[in-house]
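The other protein chains are all here in position, but one chain of the complex has been omitted.
For subunit A:
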Amino acid sequence: MNCTDLLSHLSDYFDDQLTIELREEISEHTAGCQHCRVVLNTTHQTIEVYKGNEIYEVSPGLRERLHSAIMAKCLAVKKQA
């Protein structure tokens, strides 16, 4: 496996879609290639940092306002029907 091959398997690697053989090939490659090791680690961190931090917080006030507005619109449609 070379660096380009590794890159093409990267998403499947994180999504656990690779065969054991391919995973082993990736491990072997990254053991000897520092650049790919960094790309693998930091791409993993990229995914994790977005998963772990809610960047658009929905405050209870906003949620309540949204919820009331949604239900009011739907009930208005129901009444018309």
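Here is the rule we go by: a contact is a pair of C-beta atoms (placed from the backbone, for glycine too) under 8 Å apart; a residue touches a chain by one contact, two chains touch by 3 or more; residues count from 1.
Here is the rule we go by: contacts and distances are computed from a predicted model.
Not shown: a single chain whose UniProt protein name, out of "ABC-type Fe3+/spermidine/putrescine transport system ATPase subunit", "RNA polymerase sigma factor", "cytochrome-c oxidase" or "Transporter", is "RNA polymerase sigma factor". Contact between subunit A and the unshown chain involves residues 7-8, 10-12, 14-15, 34-35, 38-39, 41-43, 45-47, 49-56, 58, 62-63, 65-67, 69-71, 73-75, 77-78.
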